[in-house]
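All protein chains but one are shown in place.
Let's turn to chain A:
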Amino acid sequence: MLYLPGYSICITLFNLQARYSHFFPDFTGKMQAMKILIVEDEPELQKAIADSLAREHFVTETAGTFDVAMEKLGVYNYDCILLDIMLPGGDGLQLLQELKKTGKQENIIIISAKDSLDDKLAGLELGADDYLTKPFHIAELNARIKAVLRRKTLDGKNTIETANLQLNLTERQLLVNNQLVPLNRKEFDILNYFLLNKNRLITKNALAEHVWGDHIDQADNFDFIYYQIKNLRKKLQSCQAGVEIESIYGVGYKMIEI
């Protein structure tokens, strides 16, 4: 086992977990735990992201500086890397370049405080898969990670399957018990978002931003979302879907399997 000076015991434990996790089946029993490296210099944000990802049974490791990230990337393989652009000791984009040189196939999501189109374009050009601007909703990060991971393990079909639901992302169609359920554009987007965040709370804010975009104000507390949810619920109920949308304290929603 390779020990690098300066590593905390905590990271070593993560490493152990990361290295041997493939011996253990995931809680869903379907696939092994995905490994995610969080490259972020803010410890509190690192922790929050790691906490959220742990709920999804991802295995996470963290790197707070450019050098630590470089070392980890040199030694281990990850399924997904969350990369902050502004790092102590170097530029995240530079790290991206180094990764590209070594020909690694990691999925990379850039997390940046800069909402700059130039950085976004440069990042995507250098091989990043997505670009998320701080601050973001936990649900949004979750959805983005799952989306890039799914793209990687695509096997030719781009479908989310949960219970008796099949959501075809290419055709933008929902099949319940192999029966087509017509959805409008917004309903489809909402359902997609819920399926990517199954069993997780989605606040109205996060949902509004994801489906209606950044421009929608929090006028009237997003009560208009309720109507869309109501319609979607009706459709899911009438076709006896194996999932339902729960309201949580009036602050958001959660999709659960029945």
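Note that in this section a residue touches a chain if its C-beta (ideal position, glycine included) is under 8 Å from a C-beta of that chain, and two chains touch if they have at least 3 such contacts; residues count from 1.
FYI, contacts and distances are computed from a predicted model.
Student: Would you mind picking the UniProt name of the chain not drawn here, from "ABC transporter permease", "GGDEF domain-containing protein", "histidine kinase" or "ATP synthase subunit b"?
Tutor: UniProt protein name of the non-displayed chain: "histidine kinase".
Student: Touching the hidden chain in the complete assembly: which of A:G64, A:G123 or A:G252 does that?
Tutor: Once the missing chain is taken into account, the touching residue is A:G252.
Student: Which of these touches the unseen chain: A:G103, A:P135 or A:P182?
Tutor: A:P135
Student: Go through chain A and note every residue touching the omitted chain.
Tutor: Residue positions of chain A that touch the missing chain: 42, 44-45, 48-49, 51-52, 55, 113-117, 133-139, 186, 200-201, 203, 205-206, 212-221, 223-224, 227-228, 248-252.
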